[in-house]
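A short worksheet on the structure shown next.
Removed: one protein chain of the complex. Kept in place: all other protein chains.
The block that comes next holds chain A.
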Amino acid sequence: MKTLNTLMKGAALGLALGLMAAPATFAETPSNMLVIAHRIDDLTSMDPAESFEIQGSDASRNMYMKLVNLDPTNLDGGYVAELAESWTVSEDGRTITFTIRDDINFHSGNPVRAEDAEFSLRRAILLDKTPAFILKQFGFTPENVEQTIVADGNTLSITTDKRYATSFVLNCLTATIGGIVDKELVMANEVDGDMGNTWLRTNSAGSGAYRLVSWKPDESLTLQSNPDFHLGAPAMERVIVRHVIESASQRLLLERGDIDVARNLNPEDVAGASNADNVVIHDELRGRLMYAALNQKHPELSKPQVRQAFKYLIDYEGMQNSFLKGQYTTHQNFLPKTYLGAVDENPFSLDIEKAKALLAEAGVDGMELELGVREAQERIEIAQSLQNTAAQVGIKINITVGTSKQILARYRARELDIYVGAWGPDYPDPHTNAGTFAYNPDNSDEANATGLLAWRNGWDTGGLTEMVDAAVVENDRETRAQMYRDIQAQFRETSPFIVMFQLTEQIGRQENVQGLSLGGPITNAAYWNVTK
């Protein structure tokens, strides 16, 4: 027993010594360093021609300059000149000619030239990665880029296939895919004709406020400031984004001062962190919409009264004030607030009796439907709320929960009766959402237009497609805005989409962190104005 006691004592002593030998690191983050906790496991590429997730777009916005860009201190002001010092539009409205600034260098020291802008935009089309659709909608193809995207001296001309609203074209160029890359550096790293794509996935070649130091998947992302940034050297010399999945872990790190910003706090941790010393909760309206969609291939769901009935079966207020509190607010239109043409009309509310009457008018007396939703807590709860209210009018909803890829595959294949999900705009122009919610030129199965939400739900938009086509070429700002208001008014009444909420992102930050912009509803985070 003596041996046993000795062993136990030894083990306990070892553990105690271990703990004592491990002084905790409580130091606050340095004044020239911004440390952010964020889930970065969706990050798949740093190449602006390929990057399409929030985390990649956040990093890209800070690493790459664009011809035109959005000013984080005045997001409502729309696009402003960045690498282009000015631009002119041809008489037929199809060609925009940019004059490129001659005082900007890439991080490599190479000067930014019109040739680099030509290369970057052509490259995006030639690589044809997912975000390429943002540029391809102007008629650019791998076959015609040599004629349609042309540099000449210090100017770059882009010629679209038809006249579009100039603001639409320029808004699209503010998207991540509009990032201008260093042609010399990228092509020096080309492998097997990939135009440097493999290399650029894990490196940077921009001229923005920061350059990429390292990206360790599921671990961290480190950016180093560019002292020659055209707006002046950023105060934060280093930005470290640490991959922390758990909301509670992010909150602890924030409260202990080991991070400056916590990006993924759930409502409980937001409430908890708001009581902590030196921590403030930062609310910012974002562009993401939460919606439900009814598959029009279903004979009952395609009846106008049934579509209308479902809009009265959503407990907007109840959800907004309970599990979505602080993070989503009711918004029943496909254009997020702050977009050109956005409206703030929310005519629907939970009304079981009205829904019953509409269903009776449609001759529907009970049915069983399958609802697909991905495994995100708030979406499942929205689905359950709908399941509960629908049961009150005799509709049985079976909820299928799966990974995003599982559910998405079935949604794109038009297999689900109801889908509950989220949609975020791709660029700061109203066409980004109008062109998918209310646009479907060919509703046949053969069209396979899986990128369009209207097609996925088998909805022939009943004239809205033509209205969207007209709005996207309208150059008068107020007329264009009114056109989108009209489209949304009709959309609210006739569409099979039940747009429910718009996201307000709530993050926790140290009180001394100032000037952080998450990008509002229209773009991504900018770190170069941050001070501590």
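By definition in this document, a contact is a pair of C-beta atoms (placed from the backbone, for glycine too) under 8 Å apart; a residue touches a chain by one contact, two chains touch by 3 or more; residues count from 1.
Following the convention adopted for this analysis, contacts and distances are computed from a predicted model.
UniProt lists the omitted chain of the complex under the protein name "ABC transporter permease" (options: "NADH-quinone oxidoreductase subunit L", "Cytochrome ubiquinol oxidase subunit I", "ABC transporter permease" or "Putative tricarboxylic transport membrane protein").
Per the touch definition above, the residue from A:235, A:271, A:409 or A:489 contacting the chain not shown is A:409. Only one residue from A:60, A:220 or A:308 touches the chain missing from this view: A:220.
Note on the undisplayed chain: of the listed residues A:84, A:244 or A:418, the one touching it is A:244.
Looking at A:29, A:295 or A:332, the residue that reaches the missing chain in the full complex is A:29. Which of A:73, A:130 or A:321 touches the hidden chain is settled by the complete complex: it is A:130. In the full complex, chain A touches the omitted chain through residues 1-4, 7-8, 11, 14-15, 18-19, 21-27, 29, 33, 35, 41-42, 44-45, 52-53, 128-133, 198, 201-202, 214, 216-220, 240, 242-246, 248-249, 252-253, 255-256, 258, 402-406, 408-409, 412, 426, 448-451.
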